[in-house]
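What you see is the complex with one protein chain gone and the rest in place.
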Amino acid sequence: MGGKDLISIRDLAREEIEELFELTDKMDKRLASDSKPLKNAVIATLFFEPSTRTRFSFQSAAARLGADVLSLEDISTTSAAKGETFIDTIRTMDGYCDLIVIRHKLEGSARLAADVAERPVVNAGDGGNQHPTQTLIDLYSIRRFKKRIEKTNVCLVGDLKYARTMRSLLYGLGMFGANVTLVSPKGLEMDKAVISEVKSRFSASVSETNAMDFSDCDVLYVCRIQKERFADPYEAEKVQKEFRITGENLKGAKPEMVILHPLPKIDEIAPEVDASPNARYFEQAKFGVPIRMAVIMKLLGKA
Amino acid sequence: MGGKDLISIRDLAREEIEELFELTDKMDKRLASDSKPLKNAVIATLFFEPSTRTRFSFQSAAARLGADVLSLEDISTTSAAKGETFIDTIRTMDGYCDLIVIRHKLEGSARLAADVAERPVVNAGDGGNQHPTQTLIDLYSIRRFKKRIEKTNVCLVGDLKYARTMRSLLYGLGMFGANVTLVSPKGLEMDKAVISEVKSRFSASVSETNAMDFSDCDVLYVCRIQKERFADPYEAEKVQKEFRITGENLKGAKPEMVILHPLPKIDEIAPEVDASPNARYFEQAKFGVPIRMAVIMKLLGKA
Partner (left out) sequence: MGGKDLISIRDLAREEIEELFELTDKMDKRLASDSKPLKNAVIATLFFEPSTRTRFSFQSAAARLGADVLSLEDISTTSAAKGETFIDTIRTMDGYCDLIVIRHKLEGSARLAADVAERPVVNAGDGGNQHPTQTLIDLYSIRRFKKRIEKTNVCLVGDLKYARTMRSLLYGLGMFGANVTLVSPKGLEMDKAVISEVKSRFSASVSETNAMDFSDCDVLYVCRIQKERFADPYEAEKVQKEFRITGENLKGAKPEMVILHPLPKIDEIAPEVDASPNARYFEQAKFGVPIRMAVIMKLLGKA
């Protein structure tokens, strides 16, 4: 991976991801180490769209490795505001750093940045499209909490039509041989073409349902349902209530079932579930630091 | 103090503060040292309300110690803007760093953050309530400039009713045995209950006046009078003029009297006083760095 870019989870082979996870295990153990392997590196985190969580996670990873950070958080202070093209901005930034982390609301912007920049580029989210380090965190969390991803029963619950990062997760789960159940309200099902591709490419087990039954589930992965997606606000509220994760609809679930969420969450998980030992999403978020340390090390050819 | 939080000056015993001041003396001497005791630490400075001065002072302290900083300055770029709860934000940030510095306009927010976070939390101001490192700077400045706080005659001048951080300072001065005179316009006197508590708890000497007479004063601590506090703008202007610190109303003061101010100041101190050797508030502000170095070292158990 040295010198390459990380734009989509599809840029990585299963073997590369497994290597990355082994490196992540090592990084997790050396979080507070005094020896800093990247003392001579400067990383630019260009957040054309705000995302404190992702930014802090990358910056914390950089700090743990000894790298310095150039942080852009507010698009209104950029040359873009003066009429400069995106390509010119990236070409200039490329001259100031060793690796670029980019978040932008436009799909394809990270790929474009990678084409222009000589330095490695990491996509930290381009619109609703790709956010590969999030997918890596999701897969790594399952591996950590359940020892393996293969044959693990994973339910993806929520709006699977518009939450398009769920497509990347499905792809990753298929690649690692998980048994996936897609649970969504009627009308918010995942795109059939995406499911077909994952099934045929990885001979993956993927089933679909509109029912909130988690009796066989090992890992429950929750994402939001947005009211704006419904024409009828009454319908929206009804569906939101029905698909909310509560103590009630988790009755019958395995006691050791793990609940994950990409965060931030709003009200899709009830307080009693939030307080349960099954809820592991804050630990999941924490893995963002060692995962991103591993990605940075790999792309800079230091691992 | 290792592993604990610093939310209010009341969290500290006099002995702990004295230890902190000795550590501050040491920190002040090693500001530009090449050896960095906190190379492996990451500190998050979460400023939900802007305060460049306090933020820079904490970040400078972190840098002098070799720690890295994750800096949040603009609430509009946070997940809070997406509807996430304050508690979720803190729980996530807690996973990315070793110590949290928080400033928030709501009273009690720092205490809430401390309850939620596993990492030590330092309150850098929660509304009009507490700002313990400012109180430490104030006490330390008196100790540095006057050799001791005990028996020193300290006048607190200005709006003592609404400038509630003055209550913490009074508490600290009482704890250290200073002779305090409270000088405020009629109607802006300090809350009687606060005075009573300090008197009875520390057998402190606290007197009150509305007169600008500083003939016995060793340390003059000035804070603002805000026009908005008066119903009548004519009355406001009259009081502001009368309580402004000028060469005129300092006639008769001891030549070695020290003037302190928490800064920023607007027009409550006249230019001729600003230029006098008695004005020591920029040195006072500068002590913010070694004080915060000492606090960070203590809370991380490194001192």
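Chains here go by letter, A and B, matching the order in which they are written, and residues are numbered from 1 within each.
Operating definition for what follows: a residue touches a chain if its C-beta (ideal position, glycine included) is under 8 Å from a C-beta of that chain, and two chains touch if they have at least 3 such contacts.
Note that this is a predicted model, so its numbers are computed, not measured.
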Selected residue (touches chain absent from view) among B:L70, B:V198 or B:V289: B:V289
Residue ranges of chain A at the interface with the undisplayed chain: 39-42, 44, 68, 70-74, 76-79, 81-84, 88-89, 91-98
Touching residues on chain B - with respect to the absent chain: 32-34, 36, 47, 50-53, 56-57, 59-60, 63-64, 71, 73-74, 263-266, 282-283, 285-286, 288-289
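Just so it is clear, only the chains that are shown with their structure count from here on.
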Superposition rotation for chain A onto chain B, Cα-based, multiple of 5°: 120
Geometric centre distance via CA averages, chain B-chain A, whole Å: 41
